[in-house]
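See below for the structure under consideration.
In this view, the complex is presented without one of its protein chains, the others remaining in place.
Read from first to last, the chains carry the letters A and B; within each, the first residue is number 1.
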Amino acid sequence: MGEKILLANIDIPGIRGFDVYRANGGYAAVEKALLEMTAAQVSAEINRSGLRGRGGAGFPTGLKWSFLDRKSDKPRYLVCNADESEPGTFKDRYLMHHLPHLLIEGLIISSFTLGVNTCYIYIRGEFKYLVGILENAIREARQHGFLGEHILGTDFSLNIYVHPGAGAYICGEETALLESLEGKRGNPRIKPPFPAFKGLYGCPTVVNNVETLATVGPIVNMGGDVYAKIGRGKSTGTKLISACGNINNPGVYEIEMGLPVEDFIYSPEYCGGIARDKYLKAVIPGGSSVPILPADLILNTAKGEKRLMTYESLAEGDFESGTMLGSGGFIVYDEDACIVRNTWNLTRFYHHESCGQCSPCREGTGWMEKVLYRIEHGQGRMSDIDLLVRVAKNIEGNTICPLGDAAAWPVASAIRHFRHEFEEHVLHPAAVLEKERSLIKFF
Amino acid sequence: MLKVTIDNISIEVEEGTTILNAARKIGGKVVPPAMCYYSKLKGSGGKCRTCLVKVAQSCTKDTRPMSKLVASCSTPVQDGMVVQNLTSPEVIEARKGIVEFLLLNHPLDCPVCDQAGECDLQDLSFGYGMEETATDDERREYPMTDIGENIKLHMNRCILCYRCVYAADQLTDKRLHGVLYRGDVSEISTFINQSVTNEFSGNIIDVCPVGALTDKTFRFKSRVWFLNPMNAHRECTRCSGKVAAWMFGNEIFRITGRKDQFGEVEEFICNECRFEKKDINDWVIDGPRHIKRQSVISANHYEETKKQSLIDPIEGKMHEQK
Partner (left out) sequence: MKHSNIINHPQFTREGRPVAFSPNILNKVQSLMNRYPEGGQKSALLPVLHIAQEELGGYLSVDVMDYVAALLGIQPIEVYEVATFYSMFYLDKMGKYVIEVCRTGPCAISGGEQILAHLQDVLEIQPGETTPDGVFTLKEVECLGSCGTGPVMQVNTEYYEKLTPGKVDRLLEELREYANKNKPGDSTWVKKFC
């Protein structure tokens, strides 16, 4: 039974409201940080905790904060990335839906630490119903003196605003998000300059994921050292994993990092095994952008060690035989799932979501989708498979933002591990078409 | 001053200089091709990815190479940086890939394109092009849209470099066109039927690296290589009046800005000079222009390229690029 840090109180009725949240230890972290600690001390705790960004890249949060340009006399901003659009990922939504105050608390402490007086929560437009929940939580926090001017009688003032997006996955990329927040198209910016120097309105800005920021409060409460003891190695603490696909219990789980992947999939406490007693075929463990792995490689590394739910263990073997923890969107495929169709589907996603700014991604995603479409629909050629590998390689690393990589990796990894399925589609299109008319027969 | 070495040639540049501009200071073959960067347009660059280079050493303190290729037009130089352009096989490979992407949906209608002979994409594909394009799929096609009496837009040829958008933003009083939609169905458009005729808007023609924006007032369509570019000037209250007049005999076929060796105009010109002054008596002709185009096809022998055109006018297709 892993330790629960974020979701410990989630089952308490009414925890969404301020009073119940407060009665269960809520906002104690804000009081501790603002009244008993200096900003530098909070920073130090975050550094010690080893907290890494939960938005996908896993970049150490303390280090990111240390980059923020404090010499500039411009205002500084904190932006909470609640765009959550990566296929397979739905943890931030869950967190904001049930525990909005946990996020607000994290935002207050983080803003205090970073010297920020205005904070925006950029939330994907489709989550309109969450805007109400968040704004309500903000109102409650303000009423109780945790937001606004002179919070808890200190010199620190903070306003938090919720800003809705309008349907664009790319706005999860931090610089596209800032563009969008400025009322523009979600075109990622060319870096450098980085947001820490020139972010929102050209001012120093930190962008963090919802889960990252929500973890800040508990870390202040328990102390960075205690947090760092949870988990394994450089993957400290707990992580929210949103599990979906062909499993018995899809949902959001808080796991202690280091849990064996096998336990996560088969334990009744988590995914509860593969649905309808099928066999496990493949897993995409970190949101659709990370490489897919076949069953044997997701359960054990190529070296034969048990694979664990940590940044390091999942990446073991690099792209040859490994993958990434990413955002924790854990997608499970059973024996019936068609890898070719799935790859086409995901490539269509990236094609649809490319902002179109840079040539490799704009043209490459569409090209890959076209080729995958024809393989899936029985008009593929053998040479198409290598063509896909080549196009993916030409996109990877050559684009403005990582969406290009995110589009290339699923294709490259699917062919790397399931080449035979692609060949099967080319060689026996009729048989394949007969077998499956969709990703899975369900009803 | 910062010291940077590009393809084994060292040079000192001021802080804030990009790799591309450092390379342009050296000149010649070390200059990476740039399809979207335009030194006179703020914010341009970073998009086409043709200028990717390898940074073999980040700076004096950090001697490690950068893990990815970087866009030379938007990466500032650091002291002691070592850059590889043509000396890196990785760069050549990547650039080939980029050219392939740019040509993937390009109509290859060079034989009928006004830009033929002075098109950056044509130059680029000649230099890095693949023997054959890997796709035999149908190319993306946009219907023709009208953006006014002076400027013609061929969206099929556009490579979405955004230069025309920056130009309209920075040179005209009010931008009327922009990039609409997203991904590979993005298009340059005014969205509603309206003419782009505001003052200085003609410059979007000059900044367009391909034949997507062309001059509708270009009289008697003619291949540019039959025309003689002449430096010409007139008294103009709006702009410097210094232009390139493209002539055949005593007739002026079209007026453009004067482009330098990197394909950028020296000075932006006004719409009156560009579109309305087509009579030789409007101008004082200063003499023929000697342009050293930086382009791969015509590197330093522009005059010749004019005669033996890239395109076979009868066959109407590109010469085999063996």
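Quick note on the criterion: contacts are C-beta pairs under 8 Å (C-beta built on N, C-alpha and C of every residue); 3 or more make two chains touch, one makes a residue touch a chain.
Since this is a predicted model, take the numbers as computed values, not measurements.
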| item | value |
| --- | --- |
| Touching residue (missing chain; options A:Arg22, A:His352, A:Lys393 or A:Arg416) | A:His352 |
| Among A:Arg139, A:Lys184, A:Lys229 or A:Arg381, residue touching the chain not depicted | A:Lys184 |
| Touching the absent chain when the full complex is considered, from A:Thr61, A:Ser242 or A:Asn398 | A:Ser242 |
| Per the touch definition above, residue among A:Arg16, A:Arg189 or A:Lys370 touching the missing chain | A:Lys370 |
| Touch list for subunit A against the chain that is not drawn | 75, 84-90, 92-93, 118, 124-129, 159, 161, 163-169, 180-186, 201, 242-246, 250-252, 288, 329, 331, 333, 337, 341-342, 345-346, 348-349, 352-353, 355, 370, 373, 438-440, 442-443 |
| Contacts of subunit B with the absent chain, listed as residue ranges | 137-143, 145, 155, 174-182, 185, 187, 189-193 |
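The rule is short, and it goes like this: only the chains that are shown with their structure count from here on.
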| item | value |
| --- | --- |
| In the complex, subunit B residues that touch subunit A | 45-50, 52, 68-69, 71, 74-76, 94, 97-98, 100-102, 104-105, 134-135, 137, 159-160, 162, 179, 181-186 |
| Complex interface listing, subunit A residues touching subunit B | 168, 185-186, 190, 192, 351-360, 362-367, 370, 387, 390, 393-394, 397-400 |
